[in-house]
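Notes to accompany the following structure.
All protein chains but one are shown at their positions in the complex.
Up next, chain A:
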C-alpha cells in the first residue's frame, strides 16, 4: 500500500498497517525534517523495523536532490539477517511501484568470519583467527613477497578484487550476507573487502553496533560516511552498556602472562630485524618523529586498528622521545606489565580513579601520562614495521596497550577496580583488574556529532527522559507508542506471598530464608502443572540461581518439577548454553514441555526470544538490581541522575521488561508474566514498569499468593486458547488498510491512539 505522510509518499510492502506504525512514521518523518536526533519507543512485535525502513527509503525518494544514507545498526548477526530480509521485500515492492528509479544499493557488513569465502581461512573456528588468517594472505608485505616468490600463498579472491580495482562494484540491489558471499564467489572477488568498499557508496548499510561505537573498529569502517546519514540503533535499550563495554578493559593474570610472552617475541623480532634490515627501524623512527598522522598513507588492507576516541592533537603530535625507539618502547611495556602484575597481587578489593592510578604508575614504574597515552598507537606502528600478521596471537599485549591509552587519556568517567577473587568462589584466587567506564556518552559522542539524524529505538526505553541524559544528547522528538491489541494477550501478575501466605522476596535479608526458597519452588511447581510447553524463569544472579537450584534439588522440588517438564539451565559457557537452548526448543516442540532457568543479566541468553510456545510464562524471581556504587556516584555528579532513579530504571525498566518482553513478539502471541517479589507491589517500583505492561496489570492481580496466581493462570490460558480474530472488532481497530488511512484525517487518528 502507499499513502501520504505530510509531503512524503510512503511505500509500504503490506496491505495493512498497524495504527501505531503509522504514527511512528509520522514522528520519524518530523525528526528527519528537523535534521535532529530522536528517541522512539514502541513495543516489540509491532513492526518497528519495516516502519523505519519504508519511511526512510521513501523519504529519500521524495527528496532526490539531497539523498540521505541509512545506517542501520543491529545487535546481532541474526537481527541483521532479519532486517535485510525485510528490506528485500520492501525493495521489491518499491521497484514494482516506482520503477527503476527506486533501485538502491543495500548491503550488510559483518566480520570476516561471516563473509569470507576463502575455504582455508573460513575453516578456523573463531573470529580472531579468521581475521588473522585473512591478514596472513592479504597484508601488503605478504603480497609484495608473493610477487617475487610465487610460493608464498595469497588469497585469490583478494587478488582478483585488487585486479578489478575500480571496476569491482556491486550492481544496485539488496544483498544479504548470503547473497554477498554468493556474488563474491561467482565473480571471484573477496566479499568482505568488496562490502567494505561499497559501504561508502551504498544507500543502506546494515551492520553491528560495534562498527560505529567501538573506537577500535569505527575508525576504519565508518570514517568516510557522509554527514547526511540517518543512523538507526535498533533494540537500543542496552546501548549505554554497549558504549560502556566498548571503552572498558579487564585484565586478568592470563592477560599479563600472555603479554609477557608477546613482549619477548617482539624483542626477538626486533633483534632479527636489527641483524638483517636495520634501515626499516630507522625509517619508523623518523616517521614517529613527524607524528602519527602519516599512518593514513598506508594501504587500506593494513589499516587495521585506530582510535577516533583519541583527541585529534595526538595524531599530529610527535611521539614522546622515550618510546620512539623500539627497544625503549619494549622496556616501557615490560615495566607496565610488571607494575600491573604487582597490583594484581592484592588481597582486598581496591578502587582507584585514573588520575591516582596514573600518578602511582609514574612514581612506581616511571612512566608518565603522555607516554601511556601513546602506547596503543606506538604498538600498532611497531607491529606494522615488524610485519606481524598473526595478530590474534598478540591480543594480550594489545589489551594492555589499550588499557594504558585509556588510562592516560581520560581523567574522568572511569574507575579502576581490582578484585582478588570472584565473589562466588572466594576461596579460589582469580584476580582481575578492571578499567570500567561509567560514561556512556563518551563512546557515542562522535556519532551524535558526525551524523545528521540518529534514531534510537527499542521496545523499552521509558522513562524516556533518562536516555538523553545518560547519552548526553538532545533529541528533537522523543515519544513512546502503545501497542493496539485485539485482545488482552499479556497477563502480568505481581506475586507477593507464597502458598503459606508468607512474603517472598530476594531482598538481601530474606533471600536465604528457607521459607522463601521453598515458596519459590512451590510456585514453580504449581505453575509447571498448569502452563503448557515452555516456561522461562529469570533469577537475579548466577550465584543466587546456583544456590536456589541446589536447595530445590535437596528438598526434592526439582524432581517434582521434572515430572512435568524438563529443566534446562543457563551457564556462563556459551556452547553449553546454546546446547541447552536448542534442547529446550526441542522439548517445547515435541510437547514434553520445558523450563529454562536463566539470569536476568545473563550474557548468553540475551537477545534470544522466547516467543510463542517457547515461552508461555515468564517468572521473575526477585528484582534484578545491579549495584555498582562508583558508577552511580559518577552519574549523580555528572548528569544529576539520582541513584535510586537509575537503580530502579535499570532493574525494572530494562532488565525486568526485557526479560518479560521477550515472550511477546507479535500480536497473535500471548503470554503471562509473574513478578515474584513483594517489592514489586510497592507503588514506586511498580510505576516504573513500562507502560505496555502496566496497562495490562489489573489491580486485582497486584498482591497475589501462589494459589490465586494459579487460578488466574488457568483462566487466562483457557481464554487465550480460543480462536483468534486478527483484525479486531470494529470499535478496536488494529489493522488499517489503505482506504482506512485515506478516510481518516490526522485528527481522528490521534483520537484513536491517545
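One rule holds in what follows: a contact is a pair of C-beta atoms (placed from the backbone, for glycine too) under 8 Å apart; a residue touches a chain by one contact, two chains touch by 3 or more; residues count from 1.
Simple rule for what comes next: contacts and distances are computed from a predicted model.
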| item | value |
| --- | --- |
| Chain left out of the displayed complex - its UniProt protein name, from "tRNA (adenine(58)-N(1))-methyltransferase non-catalytic subunit TRM6", "AP complex subunit sigma", "General transcription factor IIH subunit" or "Sorting nexin-4-like" | "General transcription factor IIH subunit" |
| Among A:107, A:456 or A:720, the residue in touch with the chain that has been omitted | A:720 |
| Among A:565, A:601, A:662 or A:685, residue touching the chain not depicted | A:565 |
| Contacting the left-out chain in the complete assembly, out of A:179, A:368, A:546 or A:707 | A:707 |
| Footprint left on chain A by the chain that the document does not show | 529-533, 563-565, 588-593, 612-613, 616, 707, 711, 714, 717-723 |
